[in-house]
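For this depiction, one protein chain was excluded, whereas all remaining protein chains were kept in their positions.
Note that the chains take the letters A, B, C and D in the order they are written out, and that residue 1 is the start of every chain.
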Amino acid sequence: MFRYANPTRFMALTSVLLPWTIALTVVSFAAGLYGGLFTAPPDYQQGETVRIMFVHVPAAWMAMAAYSFMALASLVAIVWKHPLADVAAKSAAPIGACFTFLALVTGSLWGKPMWGAWWVWDARLTSMLILFFLYLGYIAIWQTIEEPIRAGRIAAILAMVGFINIPIIKFSVEWWNSLHQSASIIKVGGPSIHISILWPLLVMITAYTLLFAVLLMLSMRSEVLKRRIRSIRIAKVEGFG
Amino acid sequence: MKLSADKLCCARGGRPVVSELSFSLSSGDGMMLSGPNGSGKTTLLRAIAGFGEITGGELHLDSLKDTDELSQACLYIGHHNAIKPQLSVQENIDFWASFGGGDVAAALASFSLEPIKDVPASMLSAGQRRRVGLSRLALAKRPVWLLDEPATSLDKASTKTLSQLMQSYLDEGGILIAASHTDFDITLNKNLVLGDQGTAL
Amino acid sequence: MKLSADKLCCARGGRPVVSELSFSLSSGDGMMLSGPNGSGKTTLLRAIAGFGEITGGELHLDSLKDTDELSQACLYIGHHNAIKPQLSVQENIDFWASFGGGDVAAALASFSLEPIKDVPASMLSAGQRRRVGLSRLALAKRPVWLLDEPATSLDKASTKTLSQLMQSYLDEGGILIAASHTDFDITLNKNLVLGDQGTAL
Amino acid sequence: MNEFMAVLRRDIKLAAAQGGGLGMAIGFFLIVVSLIPFGVGPDLNLLARVAPGILWIALLLSVLLSLDRLFQADYEDGSLEHLVVGRAPLEFIIVAKVLAHWITTGVPLIMATPILGFFLNLEPDAFGILVLTMLIGTPALNFVGAAGAALTVGIRRGGLLLSLIVLPLYVPILVFGVSAVQSSMLGPDGSMQTMMILAAFTLASAALAPIAAAAALRANLR
Partner (left out) sequence: MNEFMAVLRRDIKLAAAQGGGLGMAIGFFLIVVSLIPFGVGPDLNLLARVAPGILWIALLLSVLLSLDRLFQADYEDGSLEHLVVGRAPLEFIIVAKVLAHWITTGVPLIMATPILGFFLNLEPDAFGILVLTMLIGTPALNFVGAAGAALTVGIRRGGLLLSLIVLPLYVPILVFGVSAVQSSMLGPDGSMQTMMILAAFTLASAALAPIAAAAALRANLR
């Protein structure tokens, strides 16, 4: 498997990049949390609970972004058979699942004061739940199939098929006019929220993205190592016959 | 020890397959069961092992008469190998040993399975799988062996190992019936050739 | 017609199994593939048939290079017989004929299956099943045959039929690779012996 | 085209030869639906209210369960390899198999729906529209399910993994199927639009699922 030079270069590159990215992540989390918790004004309707937004919105975004990343990496893996694309897609899944879980939990924490219930069966919430299930299915594929190449192909096809859910989540609010907030940052005619809320939110989004990058690099590195160990182990039992 | 059949008739799926077979094997006797495809070799072996419909005649092992005890006295190795693909070779043998007794190391040694003992059984080739299945022979001590085409997929070396195992079992006083289309490296002292209609020729 | 492999390497489950095999077969050549259990015979045959990971080297049939077209030129008969137990022998063969072309009567005749043509396949013995599987050989006209232990469970008469079928196929200019641990009644003009490490000896 | 018809005919024959293969999915459907009153209680109004949803969900589960053997049997007995290297494109063969499956299980299930609707006290007016939405929507279930079945072929415990993969993708079909029935209860042409969306799902899945399934089968045969 690792006749490829690529993973080796990847290991070298990430070992340089990692400390810097970690530092940046910490800094931007500090800035974002400070902005979110202290400088941003409480909402005139929602009061202090609005601050959950700074945890919730980036988590929800990253949940979708991680899936899109996974689908894209899967496409690369299928079309160009790049060995790292496979590793990247596999490593992104548990991270994305965690972000999804975080969005679900923070959302329902927020839902209690806002809607009076922890959970409502609203289109956006439910499609988010389904995204969580898709992540679980994807992870289950990797766990069930032992042969890495076959598992990689199967998982990649699944990731691409499941990508259909992403636009459904994104536009579910408009299609089913739900309880949930509709898009206010990315929309025609520019963002519709106040700058004092917008900047901490943007910083938090940056911080989450960096966190994703850090976790992804770490878990890709361990996956590369795991595959090396596997191939060494297999090579050791080689002469059986 | 004496295994004897008297005018034994067996059916498969309700259809009479083997009719009026009589034979008698004492300790140390090995019987080669041959005959064209569909003549009833598998049916007979399964019937002795306790998985068949005996429709007539009698089957005895000493004083045991086709009961559970008789089938417990037999070690039947059929077309399937009873291997769990998720478990490694060693784990498979471990289970058999803890279920029916026997020494795992000896079983691993018998068909030189040590080099592949940690490989999951799903990754074995056809012959390797058969070898794992046959390693039960070195595990359980049962007075009667019933082997249905044991040498399927085995390479030359393993076929020889099998023959040696059979020989030493016979020398120790075991009773053995083996169905096969090809000869083993050893000659068994008895022969039963089934005809097309499941009768002895 | 020429089937040639040049330093072919194949993997199974991500693990390199067969390495650097080279051979070249022209019309009328039959190659006997042998080697100990786990040496990679099945892996090689599957790779040629299009179900393998070819990790290096090249495989050509005339100008076709390991593509779908190459695998369509092959008739691969593996360890499984591709029989539907719910259908009768004839219905099974009917389906193959309507799927891949060929004459049902000829296929039934090849391994003398007429007497059992209306029996549901679930009620066949191991050797009868194998015969039904092998009757495909008389059905489809493909330029390359890949046979993986074709004689498993066959009785003497059927083994002979198989050898004759192989011989007449070669006489007609077919290319054939057969993996087996035992010899056929005919001798194939080429030989490839795999060693433990999946390299040619 | 020859190959297509050969596979179609064989699969229908196999389903019939299974001695009750046809009846079994319906049996499951019947029983799941008849468990509902035990679980939910015998309140007729409540039952009528949940009926379209329950019927759709039961249909979906029945389709799913019978789908898990769609390719598995062919895989286990070695037929799949021959189907894959046949002259006809694999995508065609897959469509033939899905079609055979829809004819032998989908259609009987839909036929059974009115009887079950009656048990659940569904308004008789809704019967027609329920059957119609199911006729339009179930092929999508079969196609998406086939892709899932191809992904999990040859995997131990594939059945449950299949559910995990496929059920999330069934959600949109379920949502539109149920909402078509419900909006028809409100007015005559309220359901036209949702019906169109369902039809679009069916067409899209018929176009895409065979491609995904073929790729998955090829990958699983290595």
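Going forward, contacts are C-beta pairs under 8 Å (C-beta built on N, C-alpha and C of every residue); 3 or more make two chains touch, one makes a residue touch a chain.
The structure displayed is predicted, hence computed values, not measured ones.
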{"item": "Touched by the hidden chain, restricted to displayed chains", "value": "A, B, D"}
{"item": "Interface residues of subunit D (partner: the chain not displayed)", "value": "18, 20-21, 24-25, 27-28, 31-32, 35-36, 38-41, 46, 49-50, 52-54, 56-57, 60-61, 65-66, 68-69, 156-157, 159-161, 163-164, 167-168, 170-171, 174-175, 178"}
{"item": "Where the unshown chain meets subunit A, residue by residue", "value": "117-122, 126, 129-130, 133, 136-137, 139-140, 143-144, 146"}
{"item": "For subunit B, the residues touching the chain missing from this view", "value": "49-53, 68, 71-72, 74, 76, 78-87, 91, 95-96, 98-100"}
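Simple rule for what comes next: only the chains that are shown with their structure count from here on.
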{"item": "Whole-Å gap between the CA centroids of subunit B and subunit D", "value": "45"}
{"item": "Rounded Å distance, subunit C centre to subunit D centre (Cα mean)", "value": "37"}
{"item": "Per-residue overlap in subunit D, given as positions that touch at least 2 other chains", "value": "156, 222"}
{"item": "Overlap residues in subunit C, where contacts from two or more other chains coincide", "value": "13, 15, 36-38, 53, 79"}
